[in-house]
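Only one protein chain is missing from this complex, and each of the others stays in its spot.
By written order: A, B and C. Residues from 1 in each chain.
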């Protein structure tokens, strides 16, 4: 994986504590699989983000269908999921979500308990950067993973910066690996 | 070389433009050897910095004796060189030096012309960090190399962060390589 | 009126009544007694006076911090790493540090308006006399609601405004001091101080706009303010073109006067950017509005201007470099922004003109507006003919340059909005400028892409080329800023707003740092105008919303009237006019509800918070001024929504709707604490998309005081918009439906079913006479 610790936006650089680069897709998958209550956050850019499945909405639905994680759509995009027939997709706006994720007493979107891992994909780069910054300092027990095509320094784990085609492959491997049994 | 892009002081992090890690000692040596007019800056920590030669003053004298670069001692430490019998070591304080290095019309300590490469060693970490920051933005044609034991992000090239023993070896290889004919 | 006490010893005094020696007069605080309202509890509040009120709000709306940097670099102990629970060398925590920067930003913002007001006031008092009587709006007694509310004084003349500024300055210095290393340590106290700065800012802005309305004949709150023209297309490039940029109208006024006096409008075009443009057009509609802040660079690159006059605030600080590329001189007019230019204030005008026309000097600093007027006009008349042959880059030039693209993607990485610049350049290299043109409307004109490009491609010029046709058509009507809302208007709509029957007041304000272009602002405006909200606008937002046309070619200013009433679209004016928006909210409490105004901040804010369904929207909020303006809204109980870049203000102030205990309110009738639901849910909120923002705005207009009819109207818009943009019913109606009658009639069954699922209980949510203030309780039961 040609991963680089170079952030997407030039000036959104890493602080002293920065994300580990996910060395290969399987590591991301295994982090998610090993989590007790993982959450996938799908941002407003998902529709314009192409994947092997079509776009990131489709990929998120595929992941959702594994039942291994919960999916939340930010902004107004939950409708996209519904149009495509996905059920049980949560909807919560980025700020509301970030604010709750830093609250250890929050019981999650389904009311069943706190998440231990949150993965982000399809977001506005700088908005994810900021929310992960908030979580880095104020939700230190939560593991955050960025599945962004560009390195996100404020996550705990992040894919490195890579080309669009490569990224599609990586995402596909991650999804496959999660979909597989174990 | 177990080089890491982790700065010496925690918060003195890299900006968007950061030093390339010198992949192996020979690269540092060859950068210096290929320079037309290289300058070695020896800072006030040189006396307390152990090297294979003894301390960094001794190493600097060894380099000086190759005749391949000029050596300047910052702060008040030129006296250390003289005590050890070195001749022709320049003395200039860090601020005066930094200020002149960013001036393309400056003719150098010997009045013979501008330097094209400056290597730093034995400095106060944060002071080198700052001066190299000044040079990064205001002397863009000058190549700066940090021979610090910790990664210096504002240089053009820097050794990575490493243990003291390893660093001694690396410095020794660099010096040897410069001392050798080509 | 003076806040100083005074001891006068007059050795000799002689007047019509006689002459005396050795008179000594000692006078304490002198208040104008022509104001019969008794002094309220908090005149000239200090940093801590309103802290309890702030803490009530901040207890509901806790800051969610999103550190924009993990470090602090404010003193030489630094940099300090504050990540997580680390503390700086001064002991500061990450939360406090983020709030400290917020405080600093708000201080910078408020200082900017205050300094502007002070500077103008000095000048205007000299020109119009210290005793010039204040006139703000027709049919209006409450001329200065913010000043009255905060300071407890009632300004009658220009010089009375000085007392307000003295106060603001003293307080701002206290606040800036609090940001010193080793001062405040508590993040919530920092937030409270930021609120203080915001409140001060609204006082300063009010002073500034009152000054200019009073003396410069700007519209006095008239709903049918004249139309002016806005956009690239409204400038006649065949004339000599002066481009005025900034926020201080005074130099431009003197340019306009000079043009009028010498009958030169036929030869010279004066166009403005940012607030100077607003205020120019309020002064004289022959001054054209080029556009918002984001158009600076692109308009310069058009090559049209022949002279640039900058005053202060939001001007590109590299204007000299840009001007040089065009070969046009720059006149700087403010001590705050001297740009390194030689001070020619005391030189003979013709010498300056000669130097500028002959290109001997790149520009001049002229502090005296009158002289600016003369020099600018003479200079532009001299420069314009020499620039007749100026040609912007041709398509061929651009194609040729584009071929040098290194595919390095640095431009894209530098772009705040990740626009597909590299792709567009690569298309251009093949002679296709379409994608370049597509970037144009989404681009905020910041120029960072250019600055990052190792090939130094003038990318802004490229985009202009791509959008050539569009640009030629950029010509829209805009009602000029009308200033304050009249007392008489408040009287008419007060009831509707307070009981919720007018669904809300949406204030579109602030800068142009949009995530996807200015068009979103127009869409937001249109959505709420259609639904008969009151929409008010100022600053760059008031310009950007002018830029869509319907099928008949009409824009929003043409389609909606300018009166402060349901379905009205009111251009209030420039940034300093924002004080009239908070002023209107204050006046609703004072004029409609007859709450005492004088130095009675808490009660009025409590009223606004619980009853006035106003929401501020700063979709492109960029500046420190925007931060302090918003901060002043929060303290007054008005929530603010910003675009996603607004998250860079380092924290949001967010309510947690599901925590019932957070939403307890006193019933002023009984003293009982009752649950009123999460209304408004948030105080400061960054939305990711315009669609999200629209739905959130519709939700945030709800207030505990809504009548069932009012709540039903608000809910119907909220539900409708949620369905429209999310494609689903909201999932939080149980927090907002208080009783069956609140449910919009047409949706009753659907919603009741949903509520049943959620375990909704009628009457769980009370409809009290709401207040957060213990002392407002009338009697205890």
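Please note the rule applied: a residue touches a chain if its C-beta (ideal position, glycine included) is under 8 Å from a C-beta of that chain, and two chains touch if they have at least 3 such contacts.
Bear in mind the structure is a predicted one, so any value in this text is a computation, not a measurement.
J.: List the shown chains that the missing chain touches in the full complex.
T.: Looking at the complete complex, the unshown chain comes into contact with A, B, C.
J.: For the chain left out of this view, which of C:292, C:305, C:613 or C:646 touches it?
T.: C:646
J.: Residues on chain C that touch the omitted chain in the whole complex?
T.: 2, 4-8, 10, 13, 15, 17, 20, 23-25, 27, 46-48, 51-52, 68-69, 71, 73-81, 85-93, 96, 104-105, 107-109, 111-112, 114-116, 118-119, 130-131, 162, 166, 168-170, 172-174, 176-189, 293, 312-322, 335-341, 343, 367, 414, 416, 444, 446-448, 451-452, 513, 621-625, 645-646, 648-649
J.: Need a quick check: the contact residues on chain A for the chain that isn't drawn.
T.: Chain A touches the missing chain through residues 10-13.
J.: For the chain that got dropped from the picture, name the residues of chain B it touches.
T.: Contacting residues on chain B, toward the hidden partner: 8-11, 15-17, 43-44, 74-80, 82-83, 91, 93-96, 98-100, 102-103, 124-127, 130-131, 133-134, 136-138, 140.
As a convention for this text, only the chains that are shown with their structure count from here on.
J.: Roughly how far is chain A from chain C, going centre to centre by Cα mean, in whole Å?
T.: Roughly 35 Å separates the two chain centres.
J.: Suppose each chain is reduced to the average of its Cα coordinates; what separation in Å results between chain A and chain B?
T.: The answer is 43 Å.
J.: If a residue has to touch 2 or more other chains to count, which residues of chain C qualify?
T.: In chain C, residues 71, 81 touch at least two other chains, as defined above.
J.: Which positions in chain A touch two or more other chains at once?
T.: Only 10-11, 15-16 qualify.
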